[in-house]
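Down below is the structure, laid out as structure tokens.
Removed: one protein chain of the complex. Kept in place: all other protein chains.
Just so it is clear, A and B label the chains in written order, and each chain counts residues from 1 on its own.
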Amino acid sequence: MASRSSNAVANKSQVVKWVLRLLVIAYLVMLVGWPTAYVVKHTFADGLSGIQDALSDPDVVHALKLTAQIAVTAVIINTVFGVGMSLLLVRYTFIGKRALSVLIDLPLSVSPVVVGLALVLVYNGRFGWFGPWLEDNGLQVIFAKPGMIMATCFVILPLVIREVVPVLEELGDDQEQAARSLGANAWQTFRRITLPGIKWAVVYGVVLSLARALGEFGAVKVVAGNVGGETQVATVLVQQKYQNFQQETAYSVAFMLVFAAVLCLIVVALLRPKEHKS
Amino acid sequence: MIWFSLLVLIPLSAIIVKAAGGGLSTFVDVFTNDNTRSALVLTVVSSLIITAINMVMGTIIAWVLVRDRFPGKALLDLVIDIPFAMPTIVAGLVLLSLYGPESPIGVEVSSTRWAVLLAIAFVTLPFVVRTVQPVLEELETDVEDAAASLGATRFTTFRRVILPSLVPAIFAGAALSFARGISEYGALVLISGNLPRKTEVVSVRLFSFLEGGNIEAAAAVATIMLLVALLAIVSLDVIQRRVARRG
Partner (left out) sequence: MSIEIKGVNKKFGDFVALDDVNVSLPTGQLTALLGPSGGGKSTLLRIIAGLDSADSGTINIEGTNATQLPPQKRNVGFVFQHYAVFKHMTVAKNVAFGLEIRKRPKDEIAKRVDELLKLVHLSQFAHRLPSQLSGGQRQRMALARALAVEPTVLLLDEPFGALDAKVRKELRDWLRRLHDEVHVTTVFVTHDQEEAMEVADEIVVINEGRVEQVGTPDQLYDEPANDFVMGFLGEITTLNGVMLRPHDIHLSLTPQLSEAAEGSISRLLRVGFEVRATVLTDDGEEVTVILTRTHARQLDLEVGVRVWVTPAAGALTMPSTQKAAAV
């Protein structure tokens, strides 16, 4: 939607308009558009054979499966936690609420390798704080799936919360109070009143966090260690294949990841108008 | 709450404790290490440069998105979100295909400092645009008409009337852009070549410390990065509050 620019009788503004337009288009094409198009080109340089070869590589299949598993698990955990956290932030007051709110945005500004390091320091089987105890009781975190899931959860933490909180605030708790006064308990109120209200915000957040989770690289790489195969996710595989001069495979897997991410973007773009309508 | 602590608070404090555990000497060692220092300088300076570029380009892009109308504009909107959604390692790959060896346009910047700038520009593209866009959309055009009726040219109107309202949003986006820039890893790992003292960034340095088993140094570097990140978030908060007061 283009907002109305001042309609004042114009003179040289046409020239300026075109200069800006071209500048923007050139910048975006050269920085993002063209390079991205190249991935598609490289992937399909030999038709579908690139992808087919990639999919026949057991490493690739394993990595893709692992990525999907971790991403989905992380998103589910994060959604539950995110909605709960949002409710906490909006409906209750407590000391340290401001600090909490600021801290929630932290994962967006922290380097993924730092995230990995932090988790290692705490959960490493040998020298971590909780690590040894956990491992003695049968739960390996670092160099294993749980750790990778945790790493992913860390980086997608704010995504659902940031979508849900503003909607919750706008909804107000009038309806919830009305429900309570009519006899509904907390769970019923949540399921029948709150949840439908934040439905689209939650979906939005889920899709965004899924896209992000599929693409996580640095944090997961650190936590997974450099043990190829078993704990190698798709993104790490891309790096490895490229550095081993198996560029075609690298591009193919990269393409699949980008495709999934762009799909998420398109879904989000399509959902947005619906959100406004409701 | 418990989950949050387990996941976030404790590991983060672990870093600080570990780094502190090594004592001040670790920090000193880290700083005196040439490679590490160059990595820090390179990372911070590159991010600052790109952030400055983003502040200008981001505002222009937001302006064109909000005020201009032409076929295909929606596509541009989508293109801006690609860096958000794209896995960082793929971003590196993507930039390599156009700006690396075998570049179809003959531009090869891999393993140079330009690559660092390029990669950071790619991943931080959306930040200023997306913070400025909503503010621009909300701006009443009355004020621009008023300025015009008082004799101001379009440019003066932009400079004295519109820009001041955008400044908080621009700075908010800039803080995000800077924080993201200094933490970037995946996009840089392939294209920058990771040459120590030339094109190695802080996050890569940290990773090599980890691989080498030097946990203390890694923790020290991580603490520094955390401090800078925290600084970015806090200044963001302060600016946003000042905007609300002006409201």
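Here is the rule we use: a contact is a pair of C-beta atoms (placed from the backbone, for glycine too) under 8 Å apart; a residue touches a chain by one contact, two chains touch by 3 or more.
The shown structure was predicted, so the numbers you read here are calculated from the model rather than taken from an experiment.
> One chain isn't shown here. Among B:D34, B:E102, B:E140 or B:E211, which residue touches it?
B:E140
> Among B:I49, B:L78 or B:V161, which one is in touch with the chain left out?
Touches the omitted chain: B:V161.
> For the chain left off this view, which of B:L75, B:L150, B:L195 or B:V234 is in contact with it?
Selected residue, touching the omitted chain: B:L150.
> Which chain B residues would touch the chain omitted from the figure, given the whole complex?
140, 142-143, 145-153, 156, 160-161, 164-165, 246-247
The rule is simple: only the chains that are shown with their structure count from here on.
> Take the average of all CA coordinates in chain A, do the same for chain B, and state the distance between these two points in whole angstrom.
Measuring from centre to centre gives 17 Å for this pair.
> Could you please specify the touching residues of chain A with respect to chain B in the complex?
Those residues of chain A that touch chain B are 1-6, 8, 13, 16-17, 20-21, 23-25, 27-28, 31-36, 38-39, 41-42, 81, 85, 88, 100, 102-103, 105-123, 127-129, 150, 153-154, 157, 211-212, 214-218, 221-222, 226, 235-236, 238-239, 242-243, 250-251, 254, 257-258, 261-262, 264-266, 269.
> Sort out for me which residues of chain B touch chain A in the complex.
For this pair, the touching residues of chain B are 1, 3-4, 7-12, 14-15, 18, 57, 60-61, 63-64, 66-70, 73, 76-90, 93-95, 97-99, 104, 118, 121-122, 125, 136-137, 139, 141, 144-145, 148, 154, 157, 176, 179-180, 182-186, 189-190, 202-203, 206-207, 210-211, 215, 218-219, 222, 225-226, 229-230, 232-234, 237.
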